[in-house]
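Have a look at the structure below, then the notes.
Only one protein chain is missing from this complex, and each of the others stays in its spot.
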Amino acid sequence: MNLKDFDWKPLALVPLLALIVLPFIGSASTWVTLTVAGLAMGMIIFIIASGLTLVFGLMDVLNFGHGVFIALGAFVATSVLGSMGDYTGSSSLWVNLLAVLPAMVVAMLVAGAVGLAFERFIVRPVYGNHLKQILITMGGMIIGEELIKVIWGPLQIPLPLPEGMRGSFYWGDAAVEKYRLIAVVVGSVVFGLLLWTLTRTKIGLLIRAGVQDREMVESLGYRIRRLFVGVFVVGSALAGLGGVMWGMYQQNVIPQMGAQVNVLIFIVLIIGGLGSTTGALVGALLVGLMANYTGFLVPKAALFSNILLMMAILLWRPQGVYALSK
Amino acid sequence: MSLLATENLTIRFGGHVAVNGVTCSFEPGTLTAIVGPNGAGKTTYFNLISGQLKASAGRVTLGGRDLSNEPPSQRTRAGLGRAFQLTNLFPRLSVLENVRLAVQATQARTGLNLWSVWSDHRDLLQRADAILQSVAMKDKEHELVANLPHGDQRKLEVALLMALEPQVYMFDEPTAGMNHAEAPVILDLIRKLKADRSKTILLVEHKMDVVRELADRIIVLHNGTLVADGDPATVIASPIVQEAYLGVSAKEGA
Amino acid sequence: MSENLLTLSGVHTHIGAYHILHGVDLVVPRGQLTMLLGRNGAGKTTTLRTIMGLWRASQGRITFGGEDIAQLPTPRIAELGVAYVPENMGIFADLTVKENMLLAARGARSVQQIDRNRLEWIFSLFPAVEKFWNHPAGKLSGGQKQMLAVSRAIVEPRQVLIVDEPSKGLAPAIINNMIDAFASLKQSGVTILLVEQNINFAKRLGDSVAVMDNGVVVHAGSMKALAENEELQHSLLGLAL
Amino acid sequence: MMLSRLLSNDYPRSRVLAVILLAIFLALAVTPFAIPGVKALNVAAKVLVFIVLVASFDLLLGYTGIVSFAHTMFFGIGAYGIAIASTRMGAGWSALVVGTACALALSFVLALAIGLFSLRVRAIFFSMITLAFAAAFQTLASQLSDFTGGEDGLTFKMPAVLSPSFELTERIDGRILCYYLLFVLAVVLFLALLRIVNSPFGRVLQAIRENEFRAEAIGYRVVVYRTVSSILSALFATLAGAMLAIWLRYNGPDTTLSFEVMLDVLLVVVIGGMGTIYGAVIGSGLFVVAQSYLQDLLKLASDAASGLPWLAALLSPDRWLLWLGVLFVLSVYYFPTGVVGRLRALGPAKTN
Partner (left out) sequence: DSKEIRIAHVYSRTGALEAYGKQTQTGLQMGLEYATGGTMMVNGKKIVLIEKDDQGKPDLGKSLLATAYSDDKADLAIGPTSSGVALALLPVAEEYKKILLVEPAVADSITGDKWNKYIFRTGRNSSQDAISNAVALDKPGVTIATLAQDYAFGRDGVKAFKEAVHKAKIVHEEYLPANTTDFTAGAQRLIDALKNQPGRKVIWIVWAGAGNPFKIADLDLKRYGIEIATGGNILPAMASYKQFPGMEGATYYYFGIPKNPVNEAMVAQHYKQFKSPPDFFTAGGFSAAMAIVTALKKTNGDATAAKLIPAMEGMSFETPKGKMTFRKEDHQALQSMYHFKIKVDPAFPWGVPELVHEIKPEEMQVPIRNTR
């Protein structure tokens, strides 16, 4: 990517938004608390949405079942963490990580594996047809959610945050939850890896080409099938990771949690523009900030903050802030 | 009888000027061929006239009426008809339905008629039949367009334009990808239109024998600019056409 | 080493409920340029797509360099050294010209790894490809797209090139370039199978020729013989020319 | 000839299909007398409402090619119109008229706005926006609790003639009269939709669905057609909502506005066959009946499978949603063109 060609305007929206609201909020420490919390929330949202940037943004598969992988990741985490009470009970962050990292890995593996089956039986017949994708993945979503209920039961399951990740850091009066900072680290790693794979390797190109004309990509000698399966599995695994992060943030998990975040992550991708990882990040940060600012200034409107944000962005750039083709 | 004119028509894509200040007018009863190398801006010029693209500058007028700010549908209603270079039809409707839709578009208000039954409109059917006859596609009227071979799709593309009965006909490489057995059908149609002497016809075509035979006048676009305009013999003989377009002198020299 | 690089014998193809090819027999001799002619709807495109494995032959054999490829998946066929330019050009509209070319260069991870000389040669044949290098390919003019499609097919050396109507919509000067390109490709030992409507194009390039009608090959022979035999030309004229 | 005018010259075009349609029609016509019990009547009434709702969605989706998730919003507006008017004004015909009229007006304005907005963004974005919009509308409805009854919804009464306590004869009570009111409404609205899609206007919609760009190029103002189509479909959905409220004498956010209802509608359109209008009848019949008796069926199945605990757990009536999900998947697999498409492909027998 050429830095000179990079379009800074959307990225600038983030600090711009933060600065605009400063005078309305008044207190600087409140502003810092809200802003940092909002940005970190954005990072968490980015993590759960990152899998969908691949599946929806690049492969153009409207996967309404994506939420199931988020829920699945979270439920797997409850099982893994539940069996590692000694590690999560410790107040040392490093000991906690000994439990959390395996939980993430297992969640990603399980979600990825289920993603493989999902691609094979649910998505494969409907590449290229949005309407059918909606229906069939919706069916997949329902099935997945019910199977989670069969395995883990319909009750909510607590997913307590490990001791060392609780509480906050302080800057004067402003407080920032520790867990959110961890989310920033994880989110940045995911973002970096995704960006690198998609812009610095040929895989990103191939996926985009494959969506437009599969036959031609095959005629050029690439096994598009395998590639698509791979991308789908990675997307599902990222959703699993997102589920772990989201579940630990909520501190409890319910089978419906996937469906609950579905709309939110679609909004993030639309704001960001399909297929753009940077766009998804910007979208997530904007959504995170906006929720906190409106929640503080006009709580009544908080409910609609996402939608208003999305409409405003689309009126400015109908394809989202970073559309692939202009 | 109305006159199509473009004044200083220009469009930029980023830094690239695809059509650059083209001022030109087209008389009824004449067939003007537009030639130029690939990427010269011929299709873009058509797009500007028929409204698929919005000009960065300049005007399009038909019979004195300024159409520059009208959407494509209104320009078509005003009398500008257009066939596309890349086939552009209604793939999952039958051949007959494709043509009928075009015929219906010429009727003033039928489009928004919610309450009559389409199949009761005999007049539409008859017109569509006649047009399909004229392009020799009557036998395929119930086929889905998506299943037609390329050549037939090209013919249908022209049939839709015929059905619109516009004052100005714009053909964009109507015979591209058609063989010598099929192309004459289309060329005959164009000849007939020409014989009518009341229609304005614009033709983009790379086949010089066709251009020589049909054109009353040739204009040449090069890098978006109008570089030559005149009667066929003179224009074809001009050095710019010989070199930039036909590549003759370069070849001969080598 | 067989004389004929690519052979089709008794190939039948169905598309859905339609029976399109009724036993096509076709040979493409190694190192030669074979023209495939026929009226609209004769089945030329279908034949090419069947060779590429994009549609499956329901019956018959297709061999490439002696190996039966009739049931191989498309990417496998491409890997064997077959390059294909489809009738609709198969341009990736959302990708830039550069990215289109990069994808076609299977061996290259980045543009830098594409053979520079070959690229220069392509640029000299089709200047538009260089000029619009960083533009989205979807925004090219019809003829420019055609040039890009052919450029993609030749960005790396291949054993056989299968091209569906490359000259349609090209300006005469560019057609000359195209003819030059195919001529020099042939010189470098590439085998070419070309579907064409432009008879002059065919006459200037073709070594051998096959004429199709109604899903079968009705005439096969050398181009020279056809060009010299006015009578034969006449009898096939309605079909091919 | 009469029939041909009624059906707008759009015959079922398959003998089996014609027979099934006739059977459904007759079954719906005689349910109150042929099948005893409250449940059967409720199921039949729901089928009637769904036929109108789904057919109106088919106009949008199947004919115009617009994927909107906000369709249930209009359904809800219709139901709330009746509910709010009947609550505020008391039971009576005037409440029904006022409620329906206000609902239609609101739907008109919203559909106009959405229709115009849809042109600015690409189709897939539009779908997602409607999804978010519908969710917000649902929350709004539950927040305006003074007006809408909030999460709890509104329970209200109907004019005496349509109430269960009214008895015309021994066998015919207000419930049955109410049922036949719905029946007549459903038939009229269905035929009206059939007429619209077979009018010159309907054909233009199909053209837009197929190739919007070319439709504009041959002289159709796509904006206008799209907008008119979304308004029409919204108005019909509103009427379907009013029918439901009349029948249930209750309305709440989950009943008409929830995403679940939207999903059901989508599924029914696909099962029935998109772009056929007849699909709405077949799909609704199949789906509503299946949905209503699915749990009963599963109970039988799980009892039968009680020897295998795993299977029994999957077949438990509590997991009926699982099987609905399976139905979604299978219907896309096996009915890509819907039941109507399937039947038409089988035997193109003309019932002329």
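In order of appearance the chains are A, B, C and D, and numbering begins at 1 in each one.
Everything that follows uses one rule, which is that a residue touches a chain if its C-beta (ideal position, glycine included) is under 8 Å from a C-beta of that chain, and two chains touch if they have at least 3 such contacts.
What you are looking at is a predicted structure, and each value in this text was computed from that prediction instead of being measured.
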Visible chains in contact with the missing one: A, D
Selected residue (touches chain absent from view) among A:S90, A:N129, A:Q156 or A:S188: A:Q156
Option touching the unshown chain, where D:G153, D:G279 or D:G341 are the choices: D:G153
Residue ranges of subunit A at the interface with the undisplayed chain: 27, 30, 33-34, 37-38, 41, 149, 154-158, 160, 166-168, 170, 175, 177, 179, 249-252, 254, 256-257, 260, 288, 291-296, 299-300, 302-303
Missing-partner contacts on subunit D, residue numbers: 37-39, 42, 139, 142-143, 145, 149-153, 155, 164-165, 248-250, 252, 254-255, 295, 317-321
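Here is the rule we use: only the chains that are shown with their structure count from here on.
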Chain whose mean Cα position lies farthest from subunit D: C
Between subunit B and subunit A, distance of the C-alpha-averaged centres to the nearest whole Å: 49
Rounded Å distance between subunit B and subunit D, as computed from the means of their C-alpha atoms: 45
Length of the line joining the C-alpha centres of subunit B and subunit C, rounded to whole Å: 29
Two or more partner chains touched - positions in subunit B: none
Residue list for subunit D, restricted to those that touch at least two other chains: none
Contact footprint of subunit D on subunit A as seen in their complex: 62, 121-122, 125-126, 130-132, 134-136, 138-147, 149-150, 263, 266-267, 270, 274, 303-304, 306-307, 310-311, 314-315, 318-320
Subunit D-touching residues of subunit B, taken from the complex the two chains share: 50, 52, 71-74, 76-77, 82, 84, 88-93, 97, 100-102, 104-106, 110-121, 160, 164
Subunit B-facing residues of subunit C, complex: 18, 38-41, 45, 87, 128, 135, 139-144, 146-147, 165, 168-177, 197, 199, 237-241
